[in-house]
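Only one protein chain is missing; all other protein chains are in place.
Chain lettering (A, B and C) follows the sequence in which the chains are written, and residue indices restart at 1 in each chain.
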Amino acid sequence: MSLLLLALGVLVGSGALALLAARTPWASRLGASGAIAGCTLAIIPAVRVLAGSATESLRVGWQVPYGAFFVEIDALSAFFLVPILGLSALVAVYGAEYLAAYREARRLGAAWFFFNLLVATMVLVVVARNTVLFLVAWELMALASFFLVTFEDDQRSVRNAGWIYLVATHLGTACLLALFILLGRTGGSLDFDRLSGAPAPVGLLFLLAVIGFGVKAGFVPFHVWLPEAHPAAPSHVSAVMSGVMIKTGIYGLVRILSFLGPPPAWWGCVLCGVGLTSGILGVLFALAQHDLKRLLAYHSVENIGIIAVGLGVGELGLSTGSAPLAVLGFAGALLHVLNHAIFKGLLFLGAGAVAHATGTREIDNLGGLLKRMPWTGVAFLIGAVAISGLPPLNGFVSEFLIYLGALRGVVSANSTVAVPLLCVIAGLALIGGLAAACFTKAFGMVFLGQPRSEHATHAHEPGLAMRVPMLLLAVSCVVIGCLAPVVGGTLLPVVERASGLPAETVRGVMAAATGPLSFVGAAALGVLLLAALLAGVRHQLLSGRRVEESCTWDCGYARPSPRMQYTAASFAQPLTDLFRLLLQSRHHLVPPVGLFPRQASLTVDTPDVCEARFYTPVFTAIGRGLSALRWLQHGQVHLYVLYIALTLLVLLVWKLG
Amino acid sequence: MIVIALLAIPTLSGIGAFFMTGDARRRVLLVVAAVLHAGVAAATWIVPPAATAGGWLRLDPLGQLFLSVTSALFLAAALYAVGYLRRERRAAHRDFEEGLLFTNAPEATFTACLLFFLAAMTLVTVSQAFGLLWVAIEATTLASAPLIYFHRQHRSLEATWKYLLICSVGIALALLGNFFLAVAASDHTAVRGAVLLDDLIRGASHLQVAWLKAALLLFLVGYGTKMGLAPLHTWLPDAHSEAPSVVSALLSGALLNCAFLGILRVQQVCAAAGQAEFGQQLYVGFGLLSMAVAAVFIVGQADFKRLLAYSSVEHMGVLMLGVGLGGSGTFGALLHAVNHSLAKAMLFLVAGNILAVYQSKSTADVSGVLRVLPASGILWIAGFFAITGSPPFGPFLSEFTILKAALDHGRDGVAAAYLALLALIFVGMITAGLRMTQGAAADRWTLARPAEPVLAIAPPAALAALVLMLGLYIPPILRRAIEEAAHLLG
Amino acid sequence: MTEASIGSPLAALCLSPLLLGVIGRTKAIMAGRTGAPLLQPYRDVAKLLRKAAVYSRTTTWVFRAGPVVGLAAVLGATALIPLGGVPAACSFEGDLFLFAYLFGLLRFFAVVAALDTGSSFEGMGASREVAFAAIAEPVLLLALAAVARQVGSVSLTTMYAGVDASAWSGGFPTSALLAGALVVVFLAENARVPVDDPTTHLELTMIHEVMVLDHGGPDLAFILYGGAVKLWVLGALIVGLIVPVRSGNLWLDGAAAIAGMFGLAVVTGLIESSMARWRLVRVPQLLVGAGVLSVLALVLTLR
Partner (left out) sequence: MDPALVFLALTSVLLLGSSRLTRCIRLVAFQGVLLAALTIAAHANEITLRVVMLAALILALKGAAFPWLLSRVLRGAEVRREIEPMVSYMLSMAAGTFGLVLSFWLSARLPLPTLPTSTLVVPVALFTTLVGLFLIVSRRTALMQVLAYLVLENGIYTFGVAVVEGMPMIVELGILLDVFVAVFVMGIAIFHINREFDHIDADQLTMLRDWTG
């Protein structure tokens, strides 16, 4: 625990120093090294707890109302700490080089201060065991990330994104305030060990939690801030926000669910429904995007949806008292938290490297980068396969657990539970297929084929500091994929903490699940080896023979040019057409006219449907309603006095009459 | 003795400042008086002063709390005022909104009124008799009116007129309230002719309930006008936006508290008479109404000083709501009074800096403050987050306490409305705040960035530091004081 | 490793090209031609393996990796597929998901390899491939889930071991519906008529064939062979359902299943020669229809 506090000190301290050294090149060095040191310090106790040592906790008085500095690292916190700290450390290395490009334009001190503050507050959020402490950390986390999002605040779009983010997260916090106070109504104290949903309507608390934490996590329809804010932020920050910060929402949800006692079945259904909606809409909108980082942001919505589905399956299991369902659901969800942190962080870093090298995030302006940025390309490819949930990588393992849980439920449970679970299976399959489509598009259009623009032609591989983190993340994707059973084993205490089931039950189910997991791991290894073997065979076959280079087969067309390549939009078109009802894309068509048309163009953009169809109208309506009331302040002093007179008379007549 | 000193320091130096010649010396006097006053006020925390003037002047925890805030704010304001007066041009200069020429009021008058204003507010905090309290509160109006009219141009004059008229009418009603209270007391020998707060509280059980209630209503409307509760707040945005920022800071941070104290005094008596609920339900109503009305004008507000003014209306609503909820709500309200005063005064001072450079009060004309005036920009945005109740600043804790009080007392509807209004106001405030601070700097500043004099930055920075401190750590001594004060209100 | 466990993969590896031959021969006969010999596919593969290769300058290692990974994935899948009553080489709870996702892996690399050429034709094919697969995948899994629910078991081998005559006598409609759904998936995943026409010559209308335009030599051999094996394992899913011979004697069951496979091949040939390829826009409707079938089947099992 002392290590954790020390780490927090290091993080905040180094950030402050970076702030002081804002003008000097020391700002980056101080900030980054501080972040790395802090993370490495803090990860030690987390790993220790995960390795099975006892829960560490510390409670000291804090001179604010209802406050206490009460922190604890139990298995659940530790499990969230690991990705938070690991990813943040890697990202700090990456950021040191990434931000260097801005050195002339901006003072990097603030950026590093808020980055380290963000890391520190994320840590505090997952270890806090007192409501006030939690909320303060929670809001600070939001503020720090807000200032990071608006790093390039001289661009209008960035300012707008920051505004949306700030408003959204604040509204979410409002729900959390009510939630926690209601939870603490009976306990007499706002420490977590005294919270309970006993008196209040538990259903309300559940909904408050889903909304309050769902805003941060990015559940549809509370996700609107996500596709705005993540692209706006510097890429290393997007990696942290998308990879781990939104997971604090999941953490909060799991933590609260553990307070609320045995769930009714509809909670599970709600979570599954929200999850599937988020998953499918998220991936569909991702498919329709042409900004690489926006696409990735929507995929965060999708993956958060998968996690929510896992939680939903778990809740269904708890409500029906079927341990396998519960354990597998929670295990899948939690493991997916870790996995998504890894590959989404990796992908955002890759996208950052691309933007850094080419100066554009427009997929249709890129292409052929694999030749120019081989390392980034490989890393991105691995990330893409992983996020599509394909074996032999880690993404498949977590989805497999959820699938297995759902299938077990379908086979055993009664139809009321089986129906949502079947929806889960079908939904996950659809999501998987669409995700694969989306990432073949992303990787194919960005890294393969020929460059579609000057930017892409002159791209170059980034430096070591940006490459190494990506490669490490890529490696861990493979490792987790192959070591599935081992990972499953480490999940035991976490699942036990999250589901609240007795230890031996969890152990029993997981033991049953490690069989399949080991097969999955073996299959992963097998496929890799098989591929290696076949590659060797192929090499042998070709070794003696003449291997020629020529131009791509162009079906007899005379002069193929890069501009004739399939674009991202056209690649996604069959699917976007299929789901046009949901997507509501806007087409701007300049049709070719005449025999020799001078010019013709078609641009398609897909604004977020929730924002366009719901939030914007509502906000404008509120604004109009309020401005209608402004006549109250019309400037006529007589009438002002009349207000006073009337108030007095009304009160007198009402209270004395 | 100490109490007398507290009153004498500003009064005498005010008279001195009025007749003194030489701006430099007068400014020194202003600062010296402020420092002395603050010093003595601080001393009261160590040695609790004895009652004087036959118990008419006494510093109970409630008074001490508000006195300390007032004194601290005045010190900051005085320091700021020195720099401000240096910046102000003596000759006639052009008004940036109407473009007419205008001159300032004589600096002597300004400084003198500033000090009299402090004296009046001090009197409010220490007076233990309702009559005296009334006199003091009316005196604050009269002393501050010339301050608002420092810039002798149309809008400030209009603001002054409205301020005078509306507040005078309000206070007049409060006077009637005083008489009613006396009548209520005249029923029983135990309290007949009682003028001191303590006597009234002691014999509260003998008070005539009907008259007491009527008196409460009159006090509420009267002092509520001064405090800026909707719909009696109408003077507030005008006065705050047209007064020099340093004055606005005092009006919003100290004056409103004084009116609030007036209402609290009556509530003390009612609580003692067992009529606490009668007032409290009214307070909740006024609180929510004020927040709602403030929200109406905060969302989409184009003038950033009016924005701050309406935010004051909102926070006065929060205070009333807290007191109306009672129990821990009262604690929260008093804590919030402290937080709001510090934060809002800080914001007004920074607004002065921005106004001085951008020469416009319109949020549309101001952008890129963070680049043009880094220090002010940081303070400005921090202040906005503070005043809208975001951690790690003080207001978050107090607003949280009030929310908890509401929910703990089972007033879920009130809590929901409170949360919704706070959220709405957050959106309105933050939209304006961000629009001003973020963005690229206009070209005219890319070459030469305007200077930020230390006297313009240090006072608000100090206040900001206090607000931050109160958000992370509430000193036990302050906490105890607030608890005692809340205890006085039953 | 008993002979039982290697039986199914062995059959898949050895006999799968023969399926192509059978289909081809069936179509030829229907068209009144003699057609190529049944073993032609083996010859093709062998020939291609002996050839040299030409690569586009645009391509990278991804293009070369595509066929390799694809074949590896399919071979992996053979280890999971039971052949009627004959158990799979390895079977575990939820192996059907691994099974389905291995084809996802195959598809992923086939698509990126196609995109690597930068040819708009191959891009076109790739985009259709992913679009249809995205809908086919849920149908496949729903159908398998239905089987699982019907039999009450969660691994392919046990599931198909549980499918016996009673499954038809008792729940006839269910199995029929599932078989129908699986057939559609089978046709779509293997790029057969009415979804795709493997023998067409107009790139604009192709799906799978156009993706492999640039592949040649051993790579094409891998793809060809991989395609055949894929045809086999997906077919096995259907055959295991519609040939409910569970005598307990592995040889008998195996023989029945293999016979069923070739029967399926003949049926495929008949379908291909009796109907034309559908317009691309109608393919999703076909797949969704299959989805409806499996949902219906589920409703029946849930009842």
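In the analysis below, a residue touches a chain if its C-beta (ideal position, glycine included) is under 8 Å from a C-beta of that chain, and two chains touch if they have at least 3 such contacts.
A quick note: this is a predicted structure, and the numbers were derived from the prediction, not measured.
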item	value
Interface partners of the hidden chain - shown chains only, full complex considered	A, B
Candidates B:I4, B:V28 or B:A210 - the one touching the absent chain	B:A210
Residue of B:L59, B:A78, B:A119 or B:V169 in touch with the missing chain, whole complex considered	B:V169
Of A:M122, A:V240, A:A379 or A:V641, the residue in touch with the unshown chain	A:V641
From B:A129, B:A295 or B:M436, residue that would touch the chain that is not displayed	B:A129
Hidden partner interface residues of chain A, rising order	630-639, 641-642, 644-645, 649, 652, 656-657
Residues from chain B at the interface with the omitted partner, ascending	129, 131-132, 134-135, 138-139, 141-142, 145-146, 149, 152-155, 157-162, 164-165, 168-169, 172-173, 175-176, 179-180, 182-184, 186-187, 192-193, 195, 208, 210-211, 214, 237-238, 241-242, 297, 301, 306
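Following the convention adopted for this analysis, only the chains that are shown with their structure count from here on.
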item	value
By mean Cα position, the chain sitting nearest the middle	A
Computed distance of Cα centres, chain B from chain A, in Å	44
Distance between the centres, which are taken as Cα means, of chain C and chain B, whole angstrom	78
Chain centre separation in whole Å, for chain C relative to chain A (CA means)	35
Chain A residues within the chain B interface of the complex	62-67, 132, 135-136, 139-140, 143, 150, 153-154, 156, 159, 162-163, 166-167, 170-171, 174, 177-178, 181-182, 184-185, 622-623, 626-627, 629-630, 632-633, 637, 640-641, 643-644, 647-648, 651-652, 655-656
In the complex, chain B residues that touch chain A	161-162, 165-166, 169-170, 173, 210, 213-214, 217-218, 220-221, 225, 231-232, 234-235, 237, 278, 282, 293, 295-297, 299-300, 328, 331-332, 335, 368, 370, 385, 390-392, 396-397, 400-401, 403-404, 407-408, 415-416, 419-420, 422-424, 426-427, 430-431, 434, 438-440, 471-476, 479
Chain A contact footprint on chain C (complex, rising order)	49, 51-60, 62, 64-65, 67-69, 71-73, 75-76, 79, 90, 92-98, 100-102, 104-105, 107-108, 111-112, 115-121, 123-124, 126-128, 130-131, 133-138, 140-142, 145, 148-149, 152-154, 203, 213-214, 217-219, 222, 280, 284, 291, 298, 302-303
